[in-house]
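Only one protein chain is missing from this complex, and each of the others stays in its spot.
Per-chain numbering from 1; labels A, B and C assigned in written order.
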Amino acid sequence: MSRVGKVRETGGVSQLHDPALHSFASDNYSGAHAEVIQALADANGGHVGSYGADPYTARFSELVVQHFGEGSTVHPVLTGTGANVVALQALVPRWGAVICAATAHIYTDEGGAPERLGGIKLLTVPTTDGKLTPDLIDRQAYGWGDQQRPQPLAVSITQTTEMGTAYSVSEIRAITQHAHSLGMKVHLDGARIANAAATTGATLQQFTRDAGVDAVSFGGTKNGLIFGESVVVLTDDELPGVTYIRKMDAQLASKMRFVSAQFVAVLEGDLWLRSAQHSNAMAQRLRDALVELPGVEVTQPVEANAVFAILPRHVIEPVRAEHRFYDWNRSTGEVRLMCSFDTTEAHVDALAESIRREIESAP
Amino acid sequence: MSRVGKVRETGGVSQLHDPALHSFASDNYSGAHAEVIQALADANGGHVGSYGADPYTARFSELVVQHFGEGSTVHPVLTGTGANVVALQALVPRWGAVICAATAHIYTDEGGAPERLGGIKLLTVPTTDGKLTPDLIDRQAYGWGDQQRPQPLAVSITQTTEMGTAYSVSEIRAITQHAHSLGMKVHLDGARIANAAATTGATLQQFTRDAGVDAVSFGGTKNGLIFGESVVVLTDDELPGVTYIRKMDAQLASKMRFVSAQFVAVLEGDLWLRSAQHSNAMAQRLRDALVELPGVEVTQPVEANAVFAILPRHVIEPVRAEHRFYDWNRSTGEVRLMCSFDTTEAHVDALAESIRREIESAP
Amino acid sequence: MSRVGKVRETGGVSQLHDPALHSFASDNYSGAHAEVIQALADANGGHVGSYGADPYTARFSELVVQHFGEGSTVHPVLTGTGANVVALQALVPRWGAVICAATAHIYTDEGGAPERLGGIKLLTVPTTDGKLTPDLIDRQAYGWGDQQRPQPLAVSITQTTEMGTAYSVSEIRAITQHAHSLGMKVHLDGARIANAAATTGATLQQFTRDAGVDAVSFGGTKNGLIFGESVVVLTDDELPGVTYIRKMDAQLASKMRFVSAQFVAVLEGDLWLRSAQHSNAMAQRLRDALVELPGVEVTQPVEANAVFAILPRHVIEPVRAEHRFYDWNRSTGEVRLMCSFDTTEAHVDALAESIRREIESAP
Partner (left out) sequence: MSRVGKVRETGGVSQLHDPALHSFASDNYSGAHAEVIQALADANGGHVGSYGADPYTARFSELVVQHFGEGSTVHPVLTGTGANVVALQALVPRWGAVICAATAHIYTDEGGAPERLGGIKLLTVPTTDGKLTPDLIDRQAYGWGDQQRPQPLAVSITQTTEMGTAYSVSEIRAITQHAHSLGMKVHLDGARIANAAATTGATLQQFTRDAGVDAVSFGGTKNGLIFGESVVVLTDDELPGVTYIRKMDAQLASKMRFVSAQFVAVLEGDLWLRSAQHSNAMAQRLRDALVELPGVEVTQPVEANAVFAILPRHVIEPVRAEHRFYDWNRSTGEVRLMCSFDTTEAHVDALAESIRREIESAP
């Protein structure tokens, strides 16, 4: 990883890492906002009810209503995978299948948790940019009443997508109208939902509840929490099982105040949004630098905090040694460069400069 | 809850609760050690590898070897239920069943997670004090090779038990020898493992690895972490699946440094042990006060941080209004009084005094 | 096994067993009614729709309406375990738990299928005779709304029970009224439902639909089919998932005509009832003989086709060598003696005589 600036002189006695290191590997390589750590300290001390019966969870619930609209309910959980599985199990009965993009995190990166833990059959559709459309959904949306076909009863979209792209409000509305007309619910995997708000300019409510989404995995970890996610239920239908499902999926935090207090810290003001605006802007800055470079091809629209780009072969390893990042497609030389809430202009410029230098030093 | 002492003058701006409140409801009503919050702050900042590739998890691994013995490996997870399910799934194949006490947390309080999420059949045995013995195990340990009987391939014990009792090292060794002789592994649910070390005077290693235990759910939350548990594998046999199982059970923390750093904070010195010694001592003090009171019957040996006692009927509600606690058996008037790392002598004395007063004020 | 009568001279060329052998081991040691084999032959030939779109399944459906009442629907499956799991999954949502007797087949003898395949948490109650009552149900019927407790949403009773006892119509009605008043459905495991009709004198409809039962595992195998069971749904509420659940539980027969035709063969007339009346009568005859014998204790009321009895120790193995049967409780010397549709008076008398002889030959 790159070292921009110097190591903090006075790390705590138990500090084992170099807080000056930065990378472009993932938005979960970064830590948490200072405000989030402070919120944990403030929420500490004394006794409060466990399993959600505490004032921080109550406040978080109020903030969710404020941000997602009247009637929204929130169920804090521990991991993103947990949020997705709980939400999907709450949306569909035992025999329900869920349509998603072939690149969806729930299909590719969750160790099979939706299938194994949730008993959810996933019906995948290839996409070019990670985004479903009514037409793409129709490639799997059939076979209701056919007792041999897993019944498609929900659609899951990711906002922003695993490809760094974002749905517009009207694109989401088109999907929910189509899905609902076919008797399917709509789940939105919002691990990077703040980046979506930042890039679309829409409120959380506008592209979720108002756009017809039934349940959201509301991500916190990728936006500056230490960890903590939540399931936000928007549908007017009751989802009576969500609280029991959360427990049977091992996603019920006993000292829930410490999950909720983090969300409260970012949602009370606009910290949640500013962080996402910043990481999006850093990705934009990086994109702008890369498109100028010979032999570099930016492969996806940069609408959130990720830049996907094909780099010249000889460039990849020398640059990676300084600025860690992951390959996306080894056969084409495509890499994924993620910006985080704590990525600075200096980090971006150093990376772009490193790539430029290596391109020029080519044999 | 009771207010002993006064509210901290300078709660953080986001403090929504009264940190002077205390209760005897559960050791998860309490918050975290100040050192744990500081450790989170120290672990913050900069970028480190996610999903366990960070220096805090490395340090935690070293400390686990130190405490549990050479060859021990640790797998941090998020919840106690998660730790139990991951451990049990790693210990037994798909067709394995697990013998446990009828009062075991895995059977009664985890929303069916072991069965539903883990596919684990639980074979229960009634006990008087929450403790299994070789003889009690034999009531379910039969039927290997019978294709209709779930195959008993592991025993799960809780240390300290859900009844506030503790196994001695030799009692655990008798169980593991018996279980191993029958081809069964042994899992120890150590949600309150520190209390066990405190009460037995044994090291963690002595009553786990040295006593023949194969895997431990090593609890942190009930001993002063904000949350965070872990699976410690002790068996010399490989448990190759534990890392994949952790993910498919939605128990893999992306920013794992923040789980591990908390454990490091309590394990580097003896904070983990001092906390447990203290909460045990508080329970002992409470027991000593209660046995003096007319009409009060302490129903279980007090070997950890819980006191089970039958209170006169008319006493329960007035006392509960001041000092929150849970009923254990409504038909007999038995209640559970839990002490925590932050329970003080003043808290205990106030509770005992409240009970005494209500007894005397009886009609 | 005992040989009563001589071997049939002209077994088919592919006959590999001695059709004169009889045993008291289980009602699935016997074969099928000759009428059932003939029905398979009649249903053979030509092409009919698969997966239930055939005239035999249509006729079976009509017969189920006739026997269980207007509005009943039938879903043929392959095994008794399959029928139970499909029915329970259809009755309760993902988070539902099922209350049953500790001796229930679903809990003790199905390899954990309800838990593992169905994700069903079973909450067991000890009974003396295999029968639940409202009071016994109440020992597990609590905790609705408690997010940590598996939610009791159904009761499963076995009729006739695993202990050879039978519920009266009014006993069942008391259970269903109690269960329904608590928001729980009622499932009846009818692996031996014909024996229940025979012993109570009630129609199938009287002790199922009319008594408030919501779904039945309607057994065929133990009553003279080669194999084939079915799920009968009685509730007026829709159970929309049963057909999809059947497939995902691997219980959908492609050539379903051959399951349905067997049921049609026994249900068109009274063969189903006559068989059960006969096997019940044989058990009664056996009981009457045993109670006369010194040192023999019949341990359960004989209300169906099973006799549970404690035999003197030295008697068991010599008698078992002639007339195979299973131990029920090795520590007390209790054995289970099952009569089948093809058990004759001669078989029973031979067994009783054998026991008498061994008792007398005692040291």
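Heads up, the rule we're going with is that contacts are C-beta pairs under 8 Å (C-beta built on N, C-alpha and C of every residue); 3 or more make two chains touch, one makes a residue touch a chain.
Every value quoted in this text rests on a predicted model; they were computed, and no experiment measured them.
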| item | value |
| --- | --- |
| Identified contact with the non-displayed chain, of C:Ala104, C:Leu117, C:Val231 or C:Ala276 | C:Leu117 |
| Hidden-chain contact residue, picked from the options C:Ala154, C:Val232 or C:Ala253 | C:Ala253 |
| Contact partner of the left-out chain, one of C:Ala34, C:Ala102 or C:Ala321 | C:Ala34 |
| Contact with the hidden chain (one of B:Leu16, B:Leu63 or B:Met248) | B:Met248 |
| On chain C, residues whose C-beta touches the chain left out of the figure | 1, 8, 11-23, 25-26, 28-32, 34, 37-51, 54-56, 58-59, 78-82, 85, 110-113, 116-117, 221-222, 226-227, 244, 247-255, 257-259, 261, 264-265, 268, 324, 340, 342 |
| For chain B, the residues touching the chain missing from this view | 51, 89, 93-95, 119, 147-148, 150-151, 240-241, 243-248, 252 |
| Residues of chain A in contact with the chain not shown | 94-95, 97, 108-112, 115-116, 119-121, 147-150 |
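Here, only the chains that are shown with their structure count from here on.
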| item | value |
| --- | --- |
| Chain at the geometric heart of the assembly (C-alpha centres) | B |
| Intercentroid distance (Cα basis), chain B paired with chain A, Å | 32 |
| Centre-of-Cα separation between chain C and chain A, whole angstrom | 51 |
| Computed distance of Cα centres, chain C from chain B, in Å | 42 |
| Chain B, residues touching no fewer than two other chains | 110-112, 116 |
